[in-house]
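One protein chain omitted, others in place.
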Amino acid sequence: MTHTQKRIITNNIVMILSALSAIIGIGFLFWILGVLVLNGIDALSWTIFTQEGAPPGYEESGLKHALIGQLFIVGIATVVGVPLGILAGTYLSEYGQMSKLAQTVRDISDIMMSAPSIVIGAFVYAIVVAPMGHFSGWAGSIALTIIMLPIILRTTDDMLQLVPSTLREAAFALGASKYKVITQIVYRGAKAGILTGVLLGVARVAGETAPLLFTSFNDNFLNTDMSEPMASLTVTMYNYATSPYEDWQKLGWAAAFILSMFILSLNIIGRLFLLKKKGK
Amino acid sequence: MSILIDKLFSYATKFVAIAVLLLVAWIFTILFQNSIDSIEAFGFDFLTETKWAPNLEKFGALPAIYGSVVSTFLAMVLAVPLAIGVAIFLSELAPAKLKSPVGVSIELLAAIPSVIYGMWGLFYFVPIVRDIFGGIGISMLTAGIVLSIMILPFMAAVTRDAMNTTPDILKESAYALGGTKWDVIKDIIIPYAKAGIIGSFILALGRAIGETMAVTFVMGNVHKISFDLTEPATSIPVTLANEFTEADTSLYYSSLFELSLFLLVISFTIISIAKFYFLRRQRAA
Partner (left out) sequence: MATIVTITEEKALEVKDFEFTYASADAPSIKKLTMPVAKNSITALIGPSGCGKTTLLRSFNRMHDLYSGNQYSGEIIFKGRNILTAKEDLISLRIQIGMIFQKPTAFPMSIFDNVAYGMRLQGIKNKTELQGRVEKALQDAALWNEVKDRLKHDANGLSGGQQQRLCIARAVAVEPEVLLFDEPTSALDPISTAGIEELIVELKNRVSIIIVTHNMQQAARVSDYTGFMYLGELIELGLTEEMFVTPKEKLTEEYITGKFG
């Protein structure tokens, strides 16, 4: 066998292994997705959206409390986290630029984006839950805000930097102030990108469970008072799935399905925004 | 008037940017302050003591550290070759028609929250591990496998991105000398994208070590060092998730905070190495 023949055989073996690992990897992932969809659709019903939690074995139980709690916790985190993140990102791109301060903020945010979220839960427990004496929706929102902040900050920074500097210069040449240039020209130019960043940021925190375990904790019933413990889809899912009761487990799958579809939709919409922008 | 707004806006942005740094410093400080009781009580023995017995007010982190290390190691051993295989498939092997749909679905799967992976692991993977390897199925091994599947999409996507930075013309040059696909991958693409590939693996490692939900379902939270991988075990995040709401004494709390601090320091270090040593070099190249 010549050397070249050996090379060709090695090549073929490696290519088969690569295709095989792709099949294994993708197989696993579709297995998870399949399980999610099958169990989720099986568990879905109207009562899920209209009923609150109930003891196991109780017919009329649903996820209304968790859906609304999730909406409150993630909604408030978004309302607080997004403007703060955009402001900080604006500083990095428009004011700080390559300064030492800006670079440090970038680096630290990069690290925080991958840091363990459960640690943020511990931090919020210490500064909010312990002084208040009890778990609360606010504590959950604060934890998610902290997790969301670096994500929004970095995407805003990146997206604003993509706006061509000639656009800024043209506006300055017309005598516009920096504030006007940023809010009227730069933000407009980076709109699609920032929006995508926001969607992905929301998607990311919506799936967080660990930092909520000991901040917003859980509540089996509907509660709209943020200063009280509050249910979320993720923690409810965790509690129900690890319970021994079949009907609770079923509700867990429904929660998993709803949450995943929500997160996947946000991701897909975000991508479409970016694609549309690229297409222009 | 407009000068005032201008100034206010610039101060506001700068204030928030600095607040992010202060926040991170605050996180470290709070975790440290809350750890003081435990640090004073146990000192460095905290990290080497194998006994975790809340009823005896005795807290040693070694079983949790051991569990974190072993489950992450298992996950990396399983995920790295698969991720390389998937990345090769996506960047070099797949026909153009498959590249984009498979690539996008991998990226979307990376966005699925880890709690879903954990739940899937509990209901579908625990029985399989139980049938094949014995034991109760809730084990270190299960945790490692579920963790590997959870980090696989992220790793594969980032590895593919790193491999795709190799200029076409460089690959063509190697083909023009009679190279096969594999020759081009091992001699040109991997050396060229080395920093990016290693960086993405280390970043995945940093994420895996702090991952909570994917493993909490399937690990069992048993503070015991066992070399039998089919035995239940615990890790730092699993301990935190299970015990934070149960801690009833200040020393118990403090020990959990010290675990959090330790985890944050470790993750911070690993992620910094990935980002600043490897991934920045890749950007510079």
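Letters A and B mark the chains as written, and numbering starts fresh at 1 in each.
Everything that follows uses one rule, which is that a residue touches a chain if its C-beta (ideal position, glycine included) is under 8 Å from a C-beta of that chain, and two chains touch if they have at least 3 such contacts.
What you are looking at is a predicted structure, and each value in this text was computed from that prediction instead of being measured.
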For the chain not depicted, the shown chains it touches: A, B
Touch criterion as defined above, residue of B:3, B:56 or B:96 at the omitted chain: B:96
For chain A, residues in touch with the removed chain: 2-4, 6-8
Residues of chain B in contact with the chain not shown: 95-96, 167, 169-180, 183, 187-188, 191-192, 194
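Rule of thumb we're sticking to: only the chains that are shown with their structure count from here on.
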Chain centre separation (chain A, chain B; CA means) in Å: 16
Chain B residues touching chain A - in the complex, by the definition given at the top: 2-3, 5-6, 9-10, 12-14, 16-21, 23-24, 26-27, 30-31, 33-34, 81-86, 88-90, 93-94, 102, 104-106, 108-109, 111-120, 122-124, 149, 152-153, 156, 178, 180-183, 185, 203, 206-207, 209-213, 216-217, 237, 240-241, 244-245, 256-257, 260, 263-264, 267-268, 271-272, 275-276
List of chain A residues in touch with chain B within their complex: 4, 7-8, 10-11, 14-15, 17-22, 24-26, 28-29, 31-33, 35-36, 84, 87-88, 90-92, 94-96, 101-102, 104-105, 107-112, 114-123, 125-127, 146, 149-150, 153, 177-180, 182-183, 200, 203-204, 206-210, 213-214, 217, 234, 237-238, 241-242, 249, 252-253, 256, 259-260, 263-264, 267-268, 271
